[in-house]
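What follows is one structure encoded as structure tokens, with my remarks underneath.
Note that one protein chain is taken out, while the other chains of the complex remain in position.
A and B are the chain letters, set down in written order, and residue numbers restart from 1 in every chain.
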Amino acid sequence: MLDQIVFYSLSVLVLLSALGVVLQRNAVHSSLFLGLSLAGVAGLFASLGADFLFGAQIMVYVSGIAVLVMFVVMLLGRASDLHLRQVNDRWMAALLVCAVASVGLLKIARLSSATVATVAARPGTHDIGRLFLGQWLVPFELISLVLLAALLGAVFFTRTENAS
Amino acid sequence: MIEHAYLIPLIPLAASALMHFGAKEDPHSPAPWIGVVAMAICLGMSLSILSAVASGSVAVPYEHNWPWFSFAASIGGKSFIYDMPVGVLIDGPAAVLLVVVTLVSLMVQIYSIAYMHDDTRYMRYFGFVSFFTASMLGLVVSSNLLVGFMSWELMGLASYLLIGFWFEKDGPTEAQKKAFMTTKLGDSGLYVALLFLFAKVGSFQLTQIHHFYDKGYMPAAAAAAIAIGLLFGAMGKSAQFPLFIWLPDAMEGPTPGSALIHAATMVAAGIFLVSRTYFCFLAAPQVMHAAAWIGCATAFLAAAMALVSYDIKRVLAFSTVSQLGFMMCALGVGGYTAGLFHLTTHAFFKALLFLGAGSVIHSVHTNDLRLMGGLSKKMIVSFFTILAAIAAISGIPFTSGYYSKDMILANIWHSGDRPLFFIMLFTALMTAFYMSRLFILAFWGEARDHEKHHHAHESPFLMTGPLVLLAFLALTSGFMLDRHGLVYKLLPKPTISVMPGEVAREHAPPATLVSATMPAEGGEHAAAPSEAKAEEHAPAHEAAAEHGEHHEGHLPHALHLALPFLVLGSIGFAFFLYKGPDYAAAESLKATFAPVFTVLDRRWYLDDAFDLLVVFCDKVAALAFWIDANVVDRVFVDGWGLLMRIVSEISNLIDALFVDRTVDGFGGLSLDLGVGLRGLVKDGQVQEYLMYVAIAFSLAATLILTR
Partner (left out) sequence: MNAPLTLAHYMTVAGLLFLIGVFGALTRRNIIGILMSIELMFNAANINLAAFDRFLHPEGVTGQALALFVMTVAAAEIVVGLALLLAIYRGTDTVYAEDFNLLRG
């Protein structure tokens, strides 16, 4: 029973705050809702027993990416132009697309409505560590290379001309 | 220490890389000391290896291999796995050579620090020297002829770089090209020999090749071909007749570099290669005999050229060629020990001579002997050290050259070839003559050019220190090695127990001797009878060897005693001719025999002969080109082209009429379609594009998933 309560409340939180992200006119509010939504996703991870993912989600998304987005929003003063429309004139078409896609997605979700968890959730941090430093070492190193490249790219793009 | 022998070539290589890429070029950089320290470490390791080998505390030959690569090949329906290890093989000669090379290179580098101090490419020079030494050491320690060949070619490159070090001038550039191309001519022979060896033996490992020869599997004809190829390579590298033309020009490089080329690395490599593959030559007696006569011709012709040259470095270069002729001749008549012994002692005194000459040139700023004279008063250390070197190379009793040259002459005497012996004896006397001539002209008597003499000064300690050490070795190394027959113990002559052709006919030798399949049935069977045969021979063989060891190394008593007096007579003759400030006696002799002198001065017209050869080849090539351009091209190429053009014109017509129309139709259709569609889309809007993606995605997802 507790599981269900946690799940449904988290889901409602996630979906509502996601709607807030895409519908809020003020970009600052948008980014705050983004943080909330991502925290909700972290809660869903926790309810799935993915402890390491929960921690990573909090650290990377909620305290990293959401804050970063907030910074940029505030850095670009015009990002929060409140007198301008923040939604373009294609919103009807977009709604239609989403409706069509939702049919397929909900259909495929219903296929697995009989799949329930058979074993109890257990901590996975240890296994993830073994996996990353063992069998998946090369992808792990490659992804750190990707991060390095992203870092360099960010530095390169944001460099101002007179600084060089 | 011997298990770390692989480090000996690698340390100088690393030092070279460090000096090349480690720091900016700077004439006062301390970086050359890296090379000196690296070489000192190598010298220490080499000395410990030599002492271990000499004391018998390690078993020689020491061999250790690491896997490099292997490949499979199928020959005649059978598949073989070829293993190509890389490793070290240290035997007595290699241990001695290691010490010689590292010692001379160390001395040269220390000397060069003072000699090259104001050159603009100071560090690059030391990088080259370390690289040169590293490649020579690689050849010396390698157990694998393929790696040896690589080192051999790297050495060619290093000599090219070093000879043309002052490439701003025309002389060095010409000389480096000449050296490179001449040695490459010899290397082509070596290359063919190596291919032949691999095809026959199936391995580049020296020990396996030796084993193959030892069992007599090698057919006589193949053995001769391989020996000729190897000899050709050695002739190029060790400057044997007629490929010696590059060495006298090679002195265009920095003088310490010449010392390295002449004493420790380049020219020693050829002799060392012959000694390393000596069993190949033992299996081909005719080729050995040819090698002896090539060595003899080289020694004599070069000595004759040295008689008339007035350029101090050129005299030394000719003397190197001549001494190499001695070594080749000794190896050719079977005097393995004598040849390598002379290589060792020669390295010391020739390095000393070149470094001494460098000291003199450094001081008087000329190469011309006629402008020197009376330098003994100004340059006392150079004077005494060069005196020691000249005593050694002339064969004054109890110097190193006396022992080694005596042993060579004794070996030639016992080979029974009297003309060879007397030519070589005469050449030895000529050696004494031209070296004394150089000495008298440079140091004796009064100064001829007072201006230069006035400016002459003794070189700094960094230059004289190596000279003194080398002089000590030039005087004593012969005695040290000759005592108790140490040289026979260190440099034992390799043997092959079965000559090619002697192997039992009924058991055909295996086509290839491959490591994976070596202990094959056939091989064992074939080996059995030949071993029995070898045992039959063995007692006689051993007795002969025992006998020969005491016998071959010594001349008949009368000759042995007479030789020093002949040498002294020759030196006395040189004094008689070149005494006084204007050496009138020599000039009058020169006037009398002018044609002979001209021939010698023109270096036996060998350069001209090679030039003519090149011109002739050029003419042949021009003729071939003319035939190609006027006959082949006109008739075949142009005719074929014309035919093809007609065919293609027809093809083009069909293409334009039918095919292209269709293609154009499709193109136009898609163009119209594109233009029509484009009207519907507001371009440049990223979200518009995203919308199309989303529409396609949602439709596809829904249609496929809900099917």
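Everything below uses one rule, namely that a contact is a pair of C-beta atoms (placed from the backbone, for glycine too) under 8 Å apart; a residue touches a chain by one contact, two chains touch by 3 or more.
Quick caveat, the model's predicted, so the values are computed rather than measured.
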**Complete:** Contact residues on chain B toward the hidden chain run 683-687, 690-691, 694
**Item:** Absent-chain interface as seen on chain A, which is shown
**Value:** 1, 3-4, 7-8, 11, 14-15, 18-19, 21-22, 27, 30-31, 34, 37-38, 41, 44-45, 48-50, 52-53, 56-57, 60-61, 64-65, 68-69, 72-73, 75-76, 78-79, 84-88, 90-91, 93-95, 97-98, 101-102, 105-106, 108-119, 121, 124, 127-128, 131-132, 136, 139, 143, 146-147, 149-151, 153-158, 160
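Operating definition for what follows: only the chains that are shown with their structure count from here on.
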**Message:** Quick check: in the complex, which residue numbers of chain B touch chain A?
**Reply:** 687-688, 691, 694-695, 697-699, 701-706
**Item:** chain B-facing residues of chain A, complex
**Value:** 88, 90, 93-94, 97-98, 100-101, 103-105, 107-108
